[in-house]
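Note that one protein chain of the assembly has been removed; the remaining protein chains are unaltered in position.
== chain A ==
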Amino acid sequence: MLYLQVAANGLVLGGLYACIAVGFSLVWGVLNVINILHGSFIVLGSYLALFAYQVLGLHPFLAILPVAAALYAVGHATQGLLVNRVIAAPVLMTLTLTFGLDLMLNNTMIVAFTADYRRLNLETPLGVLFLGDVVLPGDRVAAMALALLLTGGLWLLLRGTRLGRAVVAVRMDRDAAALMGVNVPRINAVTFGLGAAMAGAAGVLLALIFPVSPLNSGLFLGKAFTVCVLGGLGSVPGALVGGIALGLIESFGALWLGPEWAITISFMVLIAVLALRPDGLLGRRGYA
């Protein structure tokens, strides 16, 4: 029964990890940009949810869409005004640029919000869910369900819409996409905006579970990175499989070896995957 409980915890965590990673994977896969800002975008989303709840009384679940929209605007502008200028340069150049922007955003948040860990405590939590012998906090389960819904929504957007087809086309062949009349710099900006929106939405959901602090950005970025490598870069299903795999690995690792080993285990698994299956569990694909 203990294993079932641990598996359930792992799945809940994994759904959130998928949501953390899918935007990062999108930007990396389509734009070939390793967006170091991703972790800080997540934290910014958490703060926006925190303040929306404390000041406006807006429930975090209702704050997801406005926060995602705000982060979309930030991401779109970041790519349109800055990253597009060096998009054709080698990946190290864009990595350096987002690294520098991350230092600025993260330190601005430390100055503005302090580095103190804050908590978003809901006044009326959803209570506890009993599934047989498995016990789960309702808010966590709802957060996971919403994370999966958002991830699925992104997948539908990419596969089923004209805009999504353009994003996938730019990923597969930017010159050919340009020949279809696709405005590639604009699609770059839309893609980066979507990645930031997913980060913001993930941040809102994570605020319900993790304490909020700018110091967490590196932790979230590490998770995103691990999930992408685990699942295989460049696809929504890859991020989903990688996220759930990481959630389960961390939960069982914490059970067998102690919670302090969770991060060590996930990086050891990462190294093993890189050595044995460098394209990730699902392999490198288009946004299929």
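By definition in this document, contacts are C-beta pairs under 8 Å (C-beta built on N, C-alpha and C of every residue); 3 or more make two chains touch, one makes a residue touch a chain; residues count from 1.
Following the convention adopted for this analysis, contacts and distances are computed from a predicted model.
The subunit not displayed here is recorded in UniProt as "Branched-chain amino acid ABC transporter ATP-binding protein", chosen from "Thiazole synthase", "Phenylacetate-CoA oxygenase subunit PaaA", "Acyl-CoA desaturase" or "Branched-chain amino acid ABC transporter ATP-binding protein". Only one residue in the set A:I34, A:V83, A:M109 or A:A166 touches the chain that does not appear here, and it is A:A166. Residue A:N183 is the one among A:T114, A:N183 or A:T264 that touches the chain missing from this view.
The missing chain lies against chain A, touching residues 162, 165-166, 168-169, 172-173, 175-183, 285-288.
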